[in-house]
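Of the protein chains in this complex, one is absent; all others appear in place.
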Amino acid sequence: MPHRFKRRSGPTARALVASAAVVFTAAATAACGARAGEEAAAAESCLDTSGDTIKVGALNSLSGTMAISETTVRDSIYLAVEEINAAGGVLDKEIEIVAEDGASEPVVFAEKAEKLIREDCVAAVFGGWTSASRKAMLPVFEDNDSLLYYPVQYEGLEASENIFYTGATTNQQIIPALDYLAETGVESLYLVGSDYVFPRTANAIINAYAEAHGIEVLGEDYVTLGSTEFSTIVQQVNAAGADAVFNTLNGDSNVAFFREYTNVGLTPEDMPVMSVSIAEEEVGGIGIENIEGQLAAWNYYQTVESETNTAFVDAFKAEYGSERVTSDPMEAAYNSVHLWAATVEAAESFAVDDVQEAAGGIAFDGPEGTVVIDGDNNHVSKTARIGEISADGLLYTVWESEGPIEPDPFLDGYDWAADLKVTD
Amino acid sequence: MSKFLQSRLGAWTGFAAAAIGLFAVAPLIMSGFRLGLFAQFICYAIVAVGIGLAWGRGGMLTLGQGVYFGMGAYLMAMHLKMADAEFRNGPGAVPDFMELAGVRELPAYWVPFASPAFTVAAILVLPTAVAVLLGLAVFKRRVKGAYFAILSQALAGAFAIFLIGQQTLGGFNGLSYFRYFFGFAINDPVNQQMLYFIAAGVLLAVVAVSLQLRRSRYGELLVAVRDSEERVRFLGYDSANIKVVAYAVAALFASVAGALFVPVVGIISPASIGIVPSIMFILGVAIGGRGTLLGPVIGALAVAWAQTTLSEQFPSAWTYAQGLLFVVVIALLPGGISSIPALARRIRVKNRPEPVEATA
Amino acid sequence: MNDIALTCKNIEVDFEGFKAVGGVDLELRRGEVHFLIGPNGAGKTTLVDAVTGLVGYTGSVLKDGEELRGKKVHHIARKGIGRTFQTATVFENLTVAQNLDIAAGSGRGPWSLLRRRRALPAAVTDTMERIGLADHADTLAGILAHGQKQWLEIGMLLVGDADVLLLDEPIAGMGHDERETTGRLLHDIAAERAVAVVEHDMDFMRANASRVTVLHGGTILAAGSVDEVSADPKVQEVYLGTSDHKEAADAAAA
Partner (left out) sequence: MDLIVGQLFTGLSTGSILLLAALGLSLTFGQMGVINMAHGEFIMAGCYTAYVVQQAVGDAGVSLLIALPLGFAVGGAMGLVLETLLIRHLYHRPLDTLLVTFGVGLILQQVARDVFGAPAVNVTVPEFLRGGVDLLGTTVPKTRLFIMALAVVAVAAVTLVLRLTPAGRRIRAVVGNRDLAETAGISSRTVDAGTFFIGSGLAGVAGVALTLIGSTSPTTGQSYLVDAFLVVVAGGLGRIKGAVVAAVALGTLQAVFETYSTASLAKVGVFIVIVVFLQLRPQGLFTLRTRSLA
């Protein structure tokens, strides 16, 4: 397409002016929405409760880096839904799952959450894993006044009316782990974590706890998420010679960390590692020989001895294969579906307001023991357990809290944590 | 058809049709949710227009547009967080996420972003200035081709990692939970539609700027640099300057797109601007036709739409599709879908040699 | 007007210990077509690269008394030094007129660059006439015939007001008629400019050279008129010693 010369004029400059004019006109005519301080027109829920079924969303990463973990959560969500449907559904309606892929990207989580609420008109959404995905979804659920059930332990300091947190907050995982270490005579700690919000918050809590309890923190190191280069850090850990290591690494970094740890000759006997992100699923990839005897802090292990857990593990293996294992987030997700169903039954309504109203005090007898929703902060009470990784790849409880611990996401009940508290 | 689009009437008609489509038809046929999604796609399309200029016309394969996209987005997000905090707790208040991270004092570099005017100026100036400096640094030293591509990619990686380490920028979680956009409540559907209109208007403006640059003498010069940089230098031009302009304009477009992305989507985090998102910006441009004006726009919209729709049903298949698209389109159809009509014409009139649009 | 446009003194180019050009002196005069000949690897193209700023060198290059060494490529070009390449290098995706317009415009300011061209500059239309491509103004350079590309490249130098032209094998691949046209073009443009031609074709050299410099192994073997050079025994020896028999025969017969 040869260009012609001697054209009289180019229209583009004027097109530019014209399009700018269009924008301003459009903006001017459209800009009659709510301004700061005014109440925005609330989005109407399109939830339809007239049929025989009720839709819920399952929003987990099925692709990308987080798919490893989140597909397991999805499996237990499906299991719980099947169980409820087999028992007659919720308010006599069959639960229908609308599944979406969060693709391990916060932006996609926000987008899919909005789709589930506004297009699929689901009654509640189950899922999310990373804090980033939860933070991305939070405004979506608040703006559209809908419900998210989030099943993973997290860094606390959050309480939204529209989110039910069925994983542990810090006082149900980090603090019991520290209590356990202090009990066993640990006087110095080395902190190793991935560089994101959970390890940073956890370590802030650990530092405050350590100061109040006479424990010395000898070092605090962060690596980029996914980093597999631990030569420098393990050398520093080795040189520091702490009584124990508190590990908040995430994902593949654990593999490289524990290999390096073992290879420089460190053992659980002379320097145990307390991990808060390693569950049954992760042990295989790290290699038993590198991690046997190390500690973990969770609320649930596959080996928890109770009838409900035996039933849960059996049902899960029957559904997904005997080689599969169950882990804490899977159990919390399983609980979350049952908690939602129980709340709906109690409220006798699927409406968000009614569910929020009825949630406080709702209990479910889950695999980890009884969990109860705390109506003040939408978290649940949970039993803390320290587990030791054994040669068969499973974790066995070596210590557990005396009954369920009440959730305290803002650590109001801990004086030494006063400086950590949000000021408002 | 291309002749018609070249003409003055054609350009006017094209713009009018696009304006009607974007401003009148789309809001009628799409739900509020879909319109918001479309606004998000438009942000990607704005980035694509810039890449079309730098890569399609200028031959600079910028695998790091996420950097400028991210700059614009973070600058805007900082203002929105400041405005929210000010609205809740008065001037100088610390944004909510910093309170959670234990930051009690507002970091000094946040302070100016309380001003909307400063923020808008920063969105326009800062990424452009960075692009100019970086462009001068690499192009003056005649770093080009694959070297430039790798460097720009490494830059995106380094920038994302840098942001993850910055707790006062939200770290890995990024910045989210915005309530007001220059005083308007973001959760109000009317205002959401306004955001869409702004995005659509910016897209039109960006395409118009790109059109003007392509048709100007500068546009011809840029193609000349792409095809034979040495020849241009031996004609007395400093080719580095020519490249820097296109690179900086692409950076500016990306920055503006990022700034719009934040209120539209409601979150910006390092996950949206690293190496992989940056290279994914390229995919749409390649599919649409890198050398053409509208190809990148159409390609970017199509890819974003396909990603959303296909990944809903087949998450694993979508990754295969993405990979295959890269391979098939770039290897076999380097001109993208825009070149299909020309190809078809060439096959029809096989005897007569037909000039083909450049695809270096 | 036999004045000296370009003076090269003691040019040396060193590639990591390999001396591609070792101490060459050269003067190019306006009004002359000056041929640089020599076997492969003699340093002809490297000498052109050095003068135009592409490779570093020691020595001195003066254009009308002004030192060019150390200047950047595009600054040297703006001083009026133009060059072509062994394979014709034109902007294949632009039209003939666009090619020339770009070549004419290295001094344009940003404002005129960012606007569309309203009309073709007179220099461009004149040059199209001169290089015989007036009928091809809107033809993409990429589909021109081989010879036409070479002419276009020369035209780009003319329109850019170069007054020292360094042409690297301008007739490579041309047919007989095209060579003759090129020869006439060279003399036409040399009327007010200095033209240097790197060439292997001995017939073309004999027909068109005002002056000849023979390079060998990076140094000057002989210089002078066509007849003087042809008679030089050193030149004959070098050309007979090369593997290229045609060149050798040509040189010997010259």
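The first chain written gets the first letter, and so on, giving A, B and C; residue counts start at 1 in each chain.
The definition used in the following text is that contacts are C-beta pairs under 8 Å (C-beta built on N, C-alpha and C of every residue); 3 or more make two chains touch, one makes a residue touch a chain.
Keep in mind that what you see is a predicted model, and the values were worked out from it rather than measured.
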| item | value |
| --- | --- |
| Of B:9, B:24, B:125 or B:154, the residue in touch with the unshown chain | B:154 |
| Of A:88, A:284 or A:403, the one touching the omitted chain in the full complex | A:284 |
| Candidates A:238, A:381 or A:401 - the one touching the absent chain | A:238 |
| For subunit B, the residues touching the chain missing from this view | 59, 61, 134, 137-138, 141-143, 145-147, 149-151, 153-155, 157-159, 161-162, 164-165, 230, 275, 279, 282, 286, 316, 319-320, 322-327, 330-331, 334, 360 |
| Contacts of subunit A with the absent chain, listed as residue ranges | 65, 67-68, 71, 195, 221-224, 226-229, 231-232, 235-236, 238-239, 252, 255-256, 259-260, 262-265, 281-282, 284-289 |
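Following the convention adopted for this analysis, only the chains that are shown with their structure count from here on.
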| item | value |
| --- | --- |
| Label of the chain whose CA centroid is most distant from the centroid of subunit C | A |
| Centre-most chain, if every chain is reduced to its averaged C-alpha atoms | B |
| Whole-Å separation of chain centres (CA-atom averages), subunit B against subunit C | 44 |
| Cα-centroid distance, subunit A relative to subunit B, in whole angstrom | 32 |
| Multi-partner residues of subunit C (each touching 2 or more other chains) | 98, 115-117, 140 |
| Sequence positions of subunit A contacting 2 or more other chains | 2-4, 7, 10 |
| For the subunit B and subunit C complex, residues of the former touching the latter | 212-213, 215-218, 220-221, 223-224, 227-228, 230-239, 353, 355, 357-358, 360 |
| Footprint of subunit B on subunit C - complex, ascending | 52, 72-75, 77-78, 82-83, 85, 89-94, 98-99, 101-103, 105-108, 112-117, 140, 142-143, 156, 160 |
| Footprint of subunit B on subunit A - complex, ascending | 1-4, 7-13, 15-16, 18-20, 22-24, 26-27, 30-38, 40-41, 43, 62-63, 67, 100-101, 103-107, 110-111, 114-115, 118-119, 131-132, 135-136, 138-140, 142-143, 157-158, 195-197, 200-201, 204, 222, 224-225, 419-420, 422-424 |
